[in-house]
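What you see is the complex with one protein chain gone and the rest in place.
The first chain written gets the first letter, and so on, giving A, B, C, D and E; residue counts start at 1 in each chain.
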Amino acid sequence: MNALRALFAREMDLAWGRGGGPLLTLGFYAAVTAMLPLALGPSSARLAAVAGGVSWVALALASLLSLESLFARDFDDGALDLLAMGPLPLEAVAAVKCVAQWLVGGVPLALAAPLAAISLGAPSGAAPPILAVAALGSLAFALVGGTGAALAVAARRGGLLIALIVLPLLAPPVIFGGAAIEAAAGGAPWTTPLAFLGAWTLAAVDLAPLAMAAACRNALS
Amino acid sequence: MNALRALFAREMDLAWGRGGGPLLTLGFYAAVTAMLPLALGPSSARLAAVAGGVSWVALALASLLSLESLFARDFDDGALDLLAMGPLPLEAVAAVKCVAQWLVGGVPLALAAPLAAISLGAPSGAAPPILAVAALGSLAFALVGGTGAALAVAARRGGLLIALIVLPLLAPPVIFGGAAIEAAAGGAPWTTPLAFLGAWTLAAVDLAPLAMAAACRNALS
Amino acid sequence: MIAALANPHRFMGFSRVAAPTLGLAAAGLIGGGLALGLAAPPDYQQGETVKIMFVHVPAAWTAMLAYGAMGAASFFFLVFRHGLADSAAKAAAPLGATFTLLALITGSLWGRPMWGAWWVWDARLTSVLVLFLLFVGYMALRASIDDEAKAGRAGAILALVGLINLPIIKFSVDWWNTLHQGESILRAGGPLLAPVYLVPLLLTGAGYCAAFGALWMIRTRAEVWRRRAAGLALAAAL
Amino acid sequence: MIDRLVIDALAVHRGDRLLFRALNLAVEAGEAVALTGANGVGKTSLLRALAGFIRPTAGTIAFTGPAGPLDADAARRGGCHLIGHQDALKAGRTARAELLFQTRWADGDSATALDAARRLGIERALDLEVRKLSAGQRRRLALCRLIAAPRALWLLDEPLAPLDHAGRALVASAMTDHLAGGGLILAAIHDRLAIPARDVELGA
Amino acid sequence: MIDRLVIDALAVHRGDRLLFRALNLAVEAGEAVALTGANGVGKTSLLRALAGFIRPTAGTIAFTGPAGPLDADAARRGGCHLIGHQDALKAGRTARAELLFQTRWADGDSATALDAARRLGIERALDLEVRKLSAGQRRRLALCRLIAAPRALWLLDEPLAPLDHAGRALVASAMTDHLAGGGLILAAIHDRLAIPARDVELGA
Partner (left out) sequence: MAGHALEAGRYALFVWPAYGVSAAGFAWMIADTLARARRWRREARRLEKDRAP
């Protein structure tokens, strides 16, 4: 328990400084949504149509930022040895890392998503579903992204390799989330896709830590 | 000369390791491109509308993904000392780093960007402007991002610093590029925004190396 | 069966015979299938383009088979640590990627005349594209780890994660497609395919699978030899 | 609580290269073993195998407690410290933060952590960022968890390398106390271990 | 070509902490100085100040050549090797690639690089990725550039730390040759430097 708290505190601390930190993620997100009207032209109709979906895709991409050093740093400086020999199994360590990453990186994004969508012209009624989807989705992204990062630890390449590994695996959550947002925007019931998204995320919560731990052990061996 | 060639070769190698390379880039773009319809729905009209903008955003993301460790790794493992004591001034070293990053990361991205845009339904006439914008833009991203990375090396909260410094500097090229692409897609003259982008990039080419070198010296002192 | 083949020597013995046999079978099946298929009358709906089906559909089927094979091999490697299983998984990836690519290309060559577009975001097309990306990611990951054992385990983990996710991807993509009642008219044929097409299709399908089997075995054999050679070279060096 | 470590006919590979084979070694409670050997013979690899990171190609590693044989995994988790060539410290965090984390993560508490820092003579550097510490100060900080979170088996990889004479004396006294308390020490080292220890040369 | 290094009334701060002041030291061609001192007293900082990374708060550092005083910057660029606590090697590249880069970057060529590797006894590990090398092998690899790209002034920070006895002998002989050739060596170290050297204790 004590150990868990200590680990969590450390991971939160590291997540703040990692990569661009939340600010870069948010900034990137803001830049994307701010840039889109330019690319689309001010014609708000076209914009409104894609607002929700685009803010959702942007969130998926933004959550890839700063994933690279999730495990790589600890591996390089030997801290991963330490983490592997602690009282908690590596699976738990990996899970805590992802949760911290999510709290620091994903939750702010989730909070920003509705604003982005609305500023792009989505109906303000779409805010709650977008928030829900974004919160769930960013957790899923953090977990799967963490798996990619853990696999890349043993590799000579990071960055795009992680993205390439992770993005295809993200197809289901992106679909479910996009559908929920679209349904909400269209005033249709959005609970079904949200339920799908929740189920997928739950599965990820169960399985991703196993994969991450296995990948780390592999890198350490 | 000999030293310069050696440095260039090394930086190309490392840039490759940070996730460069044509195949990886194509895969990355394919993945991002596939994400979009999954979130927005397959309606080709919608996709075509955002095609240019998204391929541009993906490029920005990709450049950010691999920039973090441009200087940090060399600083952490002491290689920056070595680079600072070589026959070439640090300014040249920094420039070479960014050029290598651009050649291995940016250029393949620039070549892939039009493909992505077209496969999303952008008019094939949009290819040349997108290519031009992407090529110029990725160089600007490499230089600006490199500056941020260098400044972040010494800082405790590296990430936040990158964000604070990079984002404002990154916004103009993103905007100009987006504008150029939109103009081209809309059949409007796109040379003006492109010229702005070019001017920005030129300024970056001149100033960024000085800033990076200064930042590195500061970090080493 | 698999337990028996896990032993490299037994596998080498078995595959030395099995691979050529499968290869011949593949040649026969594909040849026969194409002969019948090409002779078949043009489809009232699709005209002559229906001939593409005989190279397109089998490619798509085989692509999925290949991923299944890769995933299964990865599973055996992770659980039972059979080095041979790793060689097999490694060997399956490029073949699977090629078949996937063939499905994509022939598919869009079919789509152009049928839908008037090289590519539409139809469920099957999309899931095949995702499948292709999974193969590419697997190969990219392996390629960037030069320690054979580590590359194997990392790849196996990824392949398994993908294998678990694959049905979900297929489901989600189909569901997504029905949401948007996609623009595809991929209904052509399908289950209610006239025997004139169905028979050759099944023949070529079987042929493609056999061809994959044969190539897979040979590639695995090559990998086994490569590792033996590497081991010997290192032993000589020390 | 480990009070006996028995290595039997151990063989370890890296890649395709056999580092050593048929290694037999038993370490009793209260005993220190100084592991010597040329660069690259496999000292670090042996320590990592003992810590459970590297799977040996052959042979067994057995931990026994007062109540007889222990499950290797459990024994390692609660009973073993590994301090490798690297210090596992995050350059961006303060020495205090890292010290407290490393201690708590090994089930120690902050009071003992600060005692350890005092004992190894770095309490005055605790408020600096790790990146500002000198090499020896970092190593001392890394060694603190040995004292702060007591575990029976210490696996040390060149623990004395960047330490000055005072530092070595401090670590030596800590090791002596650990042995007196029934601990086991296995340390890879190129010169003397500063305490009486049994020399085992790898690849001799 | 540096043949004299004169440190006059040098004072160095880190942050707001004064590490040392009024340090006077002259090193002549053919002379080796072993810099000792407690952890954190400022050995590394002094070496980095000599290499031009840290600006001293007071005092001067003067390099003189046969033709009289040299411009410090130029003298350092072409005439000085600094080998710090870290090895400046990239884990992901092969030892050979790193060796060749470090040598060429110091204006040496590949032939001499390979000779150096042979001389320090790591030519057999050259084709491995650096991350697979042992600590001692890495240090040997890092030391290669001293021999491969000759420069007059060697600034070494605990050069012998992870080396085995054979390795120390090899490095010692390299240092002896360097001195014989009129080189200068300033090495921070906690125990003997393995060659006759003048001891200078910092903060004594």
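Convention: a contact is a pair of C-beta atoms (placed from the backbone, for glycine too) under 8 Å apart; a residue touches a chain by one contact, two chains touch by 3 or more.
Just so we're clear, the structure is a prediction, and the values are computed from it rather than from any experiment.
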item: Residue among C:Leu24, C:Val79, C:Leu198 or C:Ala222 that touches the chain left out of view; value: C:Ala222
item: Full-complex contact with the absent chain, from C:Leu102, C:Val120, C:Ala149 or C:Ile168; value: C:Leu102
item: Touch criterion as defined above, residue of C:Phe11, C:Phe76 or C:Trp110 at the omitted chain; value: C:Trp110
item: In chain C, positions touching the absent partner; value: 35, 38-39, 42, 47-49, 51-52, 55-56, 59, 94-95, 98-99, 101-102, 105-106, 109-110, 112-113, 211, 215, 218-219, 221-223, 225-226, 228-229, 232-233, 235-236
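We take it that only the chains that are shown with their structure count from here on.
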item: Any chain that touches chain D and chain B; value: A, C, E
item: Farthest chain relative to chain B (centres taken as mean CA coordinates); value: D
item: Pair of chains whose C-beta contact count is the highest in the structure; value: A-B
item: CA centroid of chain A to CA centroid of chain B, Å; value: 22
item: Approximate Å spacing (C-alpha centroids) for the pair chain A, chain C; value: 31
item: Residues within chain D bordering two or more other chains; value: 15, 85, 91-92
item: Interface hub residues of chain B, defined as touching at least two other chains; value: 17, 24, 27, 31, 34, 38, 41, 76, 156-158
item: Chain E - residues contacting chain B, complex; value: 48, 51-55, 76-78, 80-82, 84-93, 97, 100-102, 104-107, 109
item: Contact footprint of chain B on chain C as seen in their complex; value: 117, 119-122, 126, 129-130, 132-133, 136-137, 140, 173, 176-177, 179-180, 182-183
item: Touching residues on chain B, where the partner in the complex is chain E; value: 2-3, 5-7, 9-10, 13-14, 17, 73, 77-79, 81-87, 217, 220-221
